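Yeah, one chain of the complex is gone here, protein chain that is, but the others are all in their spots.
Going by the order they are written in, the chains are A and B; count residues from 1 in each one.
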Amino acid sequence: MTSNYDVAVVGAGIVGAACAERLVQRGLSVVIVDRASPAGGATAAGMGHLVVMDGSEAQLELTAMSRRLWAERVGQLPTEVEHERCGTLWVAADDEEMAEAEAKRQAYEDHGVPAEILDAAALAEAEPLLRDGLAGALRVPDDAVLYQPNATRWMLQNAVDGGATLHTHAPVRCVGDGRVERADGSTIHAEHVVVAAGAHSAAMLETRDFDEAIRPRKGHLAITDRAPGTCHHQLVELGYIKSAHGNDAESVAFNLQPRRTGQILVGSSRQYGVDHDRVEPEMIGRMLARALEFMPALADIAVLRTWSGFRPATDDGMPLIGALPDDTRTLLAAGHEGLGITTSLGTAALVEAMVMGEAPPMSVAPFAPSRVLEGMAHG
Amino acid sequence: MAERLRIRIDGVEHEVAAGTSVAAALWNAGARGFRRSVGGQLRAPLCGMGTCFECRVSIDGRGGLRSCQTTCREGMEVRTADAT
Partner (left out) sequence: MRREATEVLVVGGGPAGLAAAEAAATAGRRVCMLDDNPALGGQIWRRDTRNAEARGNQHVDRRRAALLEAGVDIRSGTAVVDAHGPDALWAYDGDALTQWRADRVILATGARERTLPFPGWTRPGVFGAGGLQALSKAGLEVEGKRVVVAGTGPLLLAVATSLQQRGAKVLGVFEQASHARFVRFGLGLWAQPAKLLQGMAFGARLPLRLGSWIARAEGDPALTHVVVCNARGRERTLECDLVACGFGLVPETRLARLLGCRVEDHVVVDELQRTDAPGVLAAGEPCGVGGEDKALCEGRIAGLVAADRADEARPLLAQRDRYRAFARRMARDFALREQLRELPEPDTLVCRCEDVPLRALNGFDRARAAKLGSRCGMGPCQGRVCQPAIRFLLGHGHDRPRPPLVPLPLGVMAELQSINQGSSS
């Protein structure tokens, strides 16, 4: 059995959903296949933040563009997407981190991203339950949080309403040269195939060149009972930059999100080289202890649930967006690590331009999958 | 006759038999709204055995405790959603 489409999207996580929605809006016939239920992988496991990050020039540009695209859609989001423009506070523990906050502010300003420095007193006023003695914070007022499983389902529904076909619980065996071979033996033919299957993407390609390019980076999260008013912004320690971008085998960082329900989502942890998805009590304990250091008042709030998931991480922290060097009909849109929720819309805009043969809204060179091969040649 | 002890429910003193659970004491005292649900409904115990969390009240200033799993103690202060 075969079927023909303009585009086949493999993966119904938030990146695949955003790509499918956008391509349908351009009048293309689109099919989406996922091995399980929509938004069931890294999308559901993560925190739902829409943040600008400045790990690199390209990352800053992609996240800023993506956040702008989200802001344009706020009016359309259904209530169950739980979008809240709560802003981010990058919390500085000492003078050294305050200097980092200032450097970050400058970088954001250079890209037209509003951000302001809060001194210790202003921080205490903004978040009274943070511990005493913090140096201050960088406030990024336009950052937001949302409930990403429902954001994903909303975009998929838009795609389906626009004529797309969605196959769930439909594992894919192999992708290449305009073909998607499903585990049930059927084949989908398409002009372009967009592989947006996160850390599972490389295994379904015909080439083995990308097998090491996207590594699963385990993370843990905890969510509390309702405790409205505990925090008002997304709170992240500036030390996060060191831990998140370092390649240490294990790290934890203070990261809170206030959810619309009044619950607090508590993160975060990062681990390489762990392939089982069991919740590790020690990592949970370290992560919660770190949160308590910053906000002692969390101690009495009940944790309802903890879980773990895998971020699709690349060595240079940049997603792989673009055609395979030897198969221009196959596009990767994967490897977004912890920024897939934010950058899903930006990624979709780039993928759209590539599929339509149009000029992309920003330079795509930093995201080119071919850089992985160059790395191999040089390394 | 079982030993009696006194607890306060939403500020009002009640006498209960020793061994009585807080949930039972509240119901006997006429409480019909132990907690308020996320949608605003008043709720009272369902399972009676610690599973459902419908019977949560505040006891001696600590919120969210399951009254069916807690035994009354002399002088205990209990607050329910009825009071708010």
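The criterion applied here is as follows: a contact is a pair of C-beta atoms (placed from the backbone, for glycine too) under 8 Å apart; a residue touches a chain by one contact, two chains touch by 3 or more.
These figures come from a predicted structure and were not determined experimentally.
K.L.:
Tell me which residue among A:E57, A:E72 or A:E282 touches the hidden chain in the full complex.
P.N.:
Touches the omitted chain: A:E282.
K.L.:
Among A:S66, A:T88 or A:N150, which residue is in contact with the omitted chain in the full complex?
P.N.:
In the complete complex, the chain left out is touched by residue A:N150.
K.L.:
Looking at the whole complex, which of A:A8, A:V24 or A:A44 touches the chain that is not displayed?
P.N.:
A:A44
K.L.:
What is the set of chain A residues that contact the non-displayed chain in the whole complex?
P.N.:
On the side of chain A, residues 37-40, 44, 149-150, 153, 222, 224-225, 261, 266, 278-279, 281-282, 284-286, 288-289, 291-292, 298-307 touch the unshown chain.
K.L.:
Can you list, in ascending order, the chain B residues touching the missing chain?
P.N.:
Contact residues on chain B toward the absent chain are 2, 16-21, 23-25, 27-28, 32-34, 37-39, 41-54, 56, 64, 68-71.
What we mean here is this: only the chains that are shown with their structure count from here on.
K.L.:
In angstrom, rounded to a whole number, how far apart do the mean CA points of chain A and chain B lie?
P.N.:
44
K.L.:
For the complex, give me every residue of chain A touching chain B.
P.N.:
For this pair, the touching residues of chain A are 225-226, 261, 300, 302.
K.L.:
Of all residues in chain B, which touch chain A in the complex?
P.N.:
These residues of chain B touch chain A: 38, 62, 64.
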